[in-house]
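Removed: one protein chain of the complex. Kept in place: all other protein chains.
All chains are identified by letter, namely A, B and C, in their written order; residue positions are counted from 1 within each chain.
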Amino acid sequence: MNTFGRIFRVSLFGESHGPAVGVVIDGVEPGLELSPEDFMSDLLRRKSGAPGTTPRIEEDVPEILSGVYEGHTTGAPLTIVFRNGNTRPGDYERLRDVPRPGHADLVAGIKSGGCNDPRGGGHFSGRLTLPLVAAGVIAKKVLAETVSLETDGHVAFSDKARILELGGVSRKDAVKRVRQERPDAELWAPEIQTAAAEGDSLGAVVECVVDGLPAALGEPFWDSAESLLSHAVFAIPGVRGIEFGDGFASSRMKGSAHNDCFEATGHGIVAPSTNHAGGINGGLTNGNPVVFRVAFKPTSSIRKPQRTYDLSGGEMTDLVVPGRHDTCFALRTPVVVEAVAAIVFADLIDIA
Amino acid sequence: MNTFGRIFRVSLFGESHGPAVGVVIDGVEPGLELSPEDFMSDLLRRKSGAPGTTPRIEEDVPEILSGVYEGHTTGAPLTIVFRNGNTRPGDYERLRDVPRPGHADLVAGIKSGGCNDPRGGGHFSGRLTLPLVAAGVIAKKVLAETVSLETDGHVAFSDKARILELGGVSRKDAVKRVRQERPDAELWAPEIQTAAAEGDSLGAVVECVVDGLPAALGEPFWDSAESLLSHAVFAIPGVRGIEFGDGFASSRMKGSAHNDCFEATGHGIVAPSTNHAGGINGGLTNGNPVVFRVAFKPTSSIRKPQRTYDLSGGEMTDLVVPGRHDTCFALRTPVVVEAVAAIVFADLIDIA
Amino acid sequence: MNTFGRIFRVSLFGESHGPAVGVVIDGVEPGLELSPEDFMSDLLRRKSGAPGTTPRIEEDVPEILSGVYEGHTTGAPLTIVFRNGNTRPGDYERLRDVPRPGHADLVAGIKSGGCNDPRGGGHFSGRLTLPLVAAGVIAKKVLAETVSLETDGHVAFSDKARILELGGVSRKDAVKRVRQERPDAELWAPEIQTAAAEGDSLGAVVECVVDGLPAALGEPFWDSAESLLSHAVFAIPGVRGIEFGDGFASSRMKGSAHNDCFEATGHGIVAPSTNHAGGINGGLTNGNPVVFRVAFKPTSSIRKPQRTYDLSGGEMTDLVVPGRHDTCFALRTPVVVEAVAAIVFADLIDIA
Partner (left out) sequence: MNTFGRIFRVSLFGESHGPAVGVVIDGVEPGLELSPEDFMSDLLRRKSGAPGTTPRIEEDVPEILSGVYEGHTTGAPLTIVFRNGNTRPGDYERLRDVPRPGHADLVAGIKSGGCNDPRGGGHFSGRLTLPLVAAGVIAKKVLAETVSLETDGHVAFSDKARILELGGVSRKDAVKRVRQERPDAELWAPEIQTAAAEGDSLGAVVECVVDGLPAALGEPFWDSAESLLSHAVFAIPGVRGIEFGDGFASSRMKGSAHNDCFEATGHGIVAPSTNHAGGINGGLTNGNPVVFRVAFKPTSSIRKPQRTYDLSGGEMTDLVVPGRHDTCFALRTPVVVEAVAAIVFADLIDIA
């Protein structure tokens, strides 16, 4: 299914080396100011070029095909397209027959009866996160506007994700060794350089904190806030786990330690005083920041030779994955995680 | 939203202390043999009574209201109802004013403008997992029949979950100390007894392994197999995290160690030889068992006094949660986790 | 699919001669007063007993299984069940082998591989309109409350349907011959008696007028107000056509005669001064009453012998349809048409 959401609905399309990737968003509220410049900051965060990310540079210029008139959203479906320019399909010629370990190549072939686009993973490529980030920009706009209306803006909406751990080294330790906060990729430069030199790759954990949401967002039984967030997060290629609040650690805690007790706030709302639950009770936001962590696996494409099966030759073979790849693609994902969180809450706030 | 699924669609309703809880399942294939006895084994696994679980005993007798004729499913919506008999609503009188820490009481009140059913959490109660398990029984039947048709039964479908860790003690260690496998609750009897004596509660990790699925189930971009499984899993009350295959540990691995290489199988299928990915690549099942772990928090209702806010009195107060509760409700959840996994794959196999 | 709607979502289940028919409604706003008595007036309008309707009398007592607490809706799924009491399944023994002309018997058998419930049409029975009318009662409550909030109540919401033509005789002519308005069934008593005496049946046209709706309800492209209304109307068994405003006659008009020109109203809204469009422009309500007509076929079950095929015997045969049936079931449908219109607008007003 290419669509997610009930009111604020995001449909993605495109292939890594096809003509374009894009997104159609239904249910955007009319009257939001929107120009191509609004996308630049988030698209830049996702863009390649930093240490540990792929040297494939795309222009990544959003073209708005529908839903905007005289600089404002109209409420009609909003379509954004990104042309694929810098493609090197020749890199992928061998991949239909020799599936890359860790990739969707083999199963995509089974699913499509051999008709999938094998170039760079086709529709399964991480490049689909480009229009996803664009959708996130719209969602953040919706939330910034709606939340301030609903809550009188006593807490401004914000949605921030960053790398919490990379290659097994925590942010805290990474900061400690350079004695200051720095951009994500720089904090773990030693790990990235070593892995790159080995032709290997690294994974990471991203933490996202969403603040300023009204309480009681979520639609149990099935559409708990965690259900929708995890649904959207696992659509991002390369995710292996998600946890909210204390997460897996909570399974080792006692109830008396894990429960968030209530207390009054200055605004007269009775809010939990701690945040072990990650801002969600019974599937509904509780007024605390929503906090969750996402585990990304190491990049599947590596230069190290890997054993795989040659479907045409019918025998095992060694594969050195061709193409240009991130040593740690997770470095580019914090803005993607923010995007899906914003998409989920833009929908929930429309339903509420 | 009370419905989950596109073809095999499960709608839940009911409250903990209302007249009944139940489920309507749409899209059940016609011709499946079904009798009330078919539910007994799974309902028993969920039922209370074992050490660490609540002494509230319900009859939990399923009544089939629609969709079955002469002992077979008809393809029309299948409705199953469980009457609530053993209710003690008086236990919950104070809870509208004094929200229980860790529960949905406060946010449910905000969401409903004070109109929610406060007795035992109302619609937010774990009792909703009763009709959920019933739906899982139907889903397992669908899968057992469909999978054998699709795969010639060379691997029989199975869907097994069990406690992997409880109160911080791994199953491996728990088995070691009693020198044999035993039912879940007995393996961790010491931890449970201690917590119960303290009026406190425990959490646990459940692992689920789904075997015998055909390859290529999943509907990217949004409906990856992990997306749907996590969506359904986080609908279960008390879940804090989910991870697939190596999960969070994968974020600390290198690509060369995490990637599952391919090799041929006796059936001519090229399957991954290891299972770090937990049986899913690019959001699609890959023929290996699907493996995931679910973190359950400790039971929120504890006898230990907790600070909370008295909304009527307008001041902080101590609360001893009334009612009868599990020391570790997670002991009852393996069959619930199986149920949601079966529901997800019954839907995906219908779509495929 | 047993569910209709995006926010106000109505799921129906049950069979004519099974244990029960019922409805689960998701997305009901919390805080609506609701008691079993609220259903009586509409259920009575649908009930049998008047001339031209079947002598099968059911108690038709709604049991509220979930979603209501202390006489008010909670916002959780609302379930209503009607037990089937007065069943005579023996009437239907022959029908699996000898499909009734005009009924779903044959195709339902094909669809279910012979596993459908053949008693009285099973899930295809008009009895499903019983819980549908109950859902309509809830929808009307939602609309009455919401519309008055949104429009300051300058036009009260109302949703009225009645027979416009029966057996080819218009309401106008039927009223003329008795010189006064009377209940539907009495106006066409001569036609009904004649057809009943012949063992034959009659059809009718129902007109529905929905007033007091705010402007701009509808969700193009696909979910125009007409699209949703017709979708819901054609779910009612026995419908053959629907038209809005001037309907089929508009195809014979010129644009200058059909267009509704605009003029200001006392409330400052620029509303169409005529209503050829039936209250809808471009798929959106325009502030005028929504007007549509529904064509119901004659009752399919008749006492006159009909040629059909005996599947067991493998030969043509004469069938006298057993059981008790309406001479003109359409007499019972005005309240059903109202119900589906209310359901559609309750959903659209929630989305808007």
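Keep this in mind: contacts are C-beta pairs under 8 Å (C-beta built on N, C-alpha and C of every residue); 3 or more make two chains touch, one makes a residue touch a chain.
Not measured: the values here are computed from a predicted model.
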Hidden-chain contact residue, picked from the options C:V137, C:A204 or C:V290: C:A204
On chain A, residues whose C-beta touches the chain left out of the figure: 1-3, 9, 11-15, 18-22, 24, 26-27, 30-31, 63-67, 69, 72-79, 81, 111-117, 122-123
Touching residues on chain C - with respect to the absent chain: 1-4, 6, 12, 99, 101-104, 106-108, 110-111, 121, 123-124, 128, 165, 167-168, 195, 198, 200-205, 215-216, 219-224, 226-228, 230-235, 237, 239-248, 250-264, 270, 272, 277-278, 281-286, 295-302, 304, 306-309, 311, 316, 330, 352
Contacts of chain B with the absent chain, listed as residue ranges: 6-7, 351
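Operating definition for what follows: only the chains that are shown with their structure count from here on.
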Centre-of-Cα separation between chain C and chain B, whole angstrom: 39
Centre distance in Å when chain A and chain B are each reduced to the mean of their C-alpha atoms: 26
Junction residues of chain A, two or more chains touched: 6
